[in-house]
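The complex appears here without one of its protein chains, the remainder shown in place.
First chain written, first letter: the chains are A and B, and each begins at residue 1.
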Amino acid sequence: MARWEVFKKDNARKPYQAVGSVHAVDPEHALHNAKNVFVRRPAAVSLWVAPAAAIFSRSAEELENQPLDPTANGHEQRYLVFRKASNRRSMTFMDHIGETSAPNGESALAQAIDQFDDKPGLAWWVIPAEAITASEEDVAEAWFAPAATKTYKQQSQYGFVSKLREGRKGAVTSDE
Amino acid sequence: MNNALKNALLNRLIGMADDELILSHRNAEWTGHAPLLEEDIALANLAQDELGHATVLLGLVEELNGKTPDQMAYFRDAAEFRNVQFLELPKGDWAFTMLRQYLFDAYETILYNRLLTSSYQPLADVVAKFRGEEIYHLRHSHMWVERLGLGTDESLGRLQAALDQMWPLTAQLFQVSEADNLLSEEGVFPLAADMADEWQEIVLPHLANCSLHVPTHATMLLAGRETHTHFLNDLLTDMQQVARWDPSAEW
Partner (left out) sequence: MTEEQKTAEFEERIGRDEKIEPGDWMPEKYRKQLIRMISQHAHSEVIGMLPEGKWIPHAPSLRRKMILIAKVQDEAGHGQYLYHAAETLGVTREELYQAFLDGRAKYSSIFNYPSLSWADVGMIGWLVDGAAIKNQTMLAQCSYGPYSRAMVRICAEETFHHKQGKEMVLKYAAGTAKQRDMVQDALNRYWWPSLMMLGPHDSESTNTPQLVKWGVKTKTNDEVRQEFIAETAPELIASGLTIPDPDLHQDEDGVWHHGPIDWDEFWNVVKGNGPCNAERLGMRQDAHDNGQWVRDALEAYSEKKYGAAAFA
């Protein structure tokens, strides 16, 4: 079954971020799976899915060892650009940082690296805009808001356990 | 609220809560056994949403009869449950589960829409909170019926078999008791029979688009919500065994 990368936008100020992948056979199926897997807890306002096969991907190390060779083959189209710019501990991989237009993935990445030079990229993805399917805006409330009501999944709901711990001298806790 | 109206409302609230509780139980049985890991997760989502709705509705019941949601769920016998029969049937195969979900989601979407303007404000308030989840459930089950109906011969065959079995039982959703007329007159609860046309307008075209044939000569189930199959008894034996093993305990 095809693999789809999932991008989640947590709120209006956050970019779409690569959170992981799901297996699915078509874009609608992939969106449902993405919602069920990655929105079990808050927060999300929108999701994108893209078939993993449509992604042109390079790590910094790959770029160093094998420079890009942009050619003009293919038809000019929009590419969305994603970049990982930090090694800090995180549950997300790439951030969506913008878009470019190019005849193919390799050219799109070459342009993106020039265009988005504010930070060095540790890893890059470019994805044709037409390969990306977004959750519909008019159903966002129904799809994403209810997760916030599932408070029993939050460890803070079991807070008295922590208090009990604090009363015990020398106890080390892994809960934080 | 006079006693007759209160009892009629109580009966309806218990019916709604039991529908959610029993369907949740059946859906949760898929956790760990679904055809695709992503669907283990999806069915557990459905089960949680439905269990959440049941708990809130039983909270409204408690305001009227003083029994806690746990007492209602764990210390009533089958004859006291008011869910419709097709929700208590075993989970069956994936086609049965998804079709049942679809037919019920369509019904609930209509019911919740109407209850938004219920003159019983506590009910209107809680339903407003359920609606988002219900809209999502319907999208999910709608998607699945389409993929199974338009998938392989086997998936269509299984889906059709599920429809043949289930269709006559859906009539129970639209059964009306005398007391229901009272609720309807007071704007508390819509008359179930009035929702049948709207329900058919939603489900019939989709079923047809998915290559399914609605049975034409089926004998529809006209029994009230107080009648059950032996499957409910089996389900409750599972559900209530630990709670009843030590009824004095807090769990």
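In this text, contacts are C-beta pairs under 8 Å (C-beta built on N, C-alpha and C of every residue); 3 or more make two chains touch, one makes a residue touch a chain.
Quantities reported herein were computed from a predicted structural model and do not represent experimental measurements.
Taking the complete complex into account, the chain left out of view touches A, B. Within the complete assembly, B:Ser155 is the residue of B:Asn7, B:Ser155 or B:Gln200 that touches the hidden chain.
Listed by residue number, the positions of subunit B touching the unshown chain are 25, 28-29, 31-38, 40-41, 44-45, 47-48, 51-52, 54-55, 58, 69-70, 73-74, 93-94, 146-148, 150-152, 154-155, 158, 235, 238-239, 241-243, 245-246, 248-251. Taking the whole complex into account, subunit A touches the unshown chain at residues 1-4, 19-26, 29, 37, 40-41, 51, 53-54, 57-59, 61-62, 65, 84, 87, 89-93, 122-123, 150, 152-155, 157-158, 160-162, 164-165, 168, 170-175.
As a working rule, only the chains that are shown with their structure count from here on.
Subunit A makes touch with subunit B in their complex at residues 1, 22-25, 28-29, 32-33, 35-37, 40, 139, 141-143, 145-146, 149-150. Within the complex formed with subunit A, the subunit B residues making contact are 36-39, 41-42, 45, 48-49, 52, 129, 131-133, 135-136, 139-140, 143, 147.
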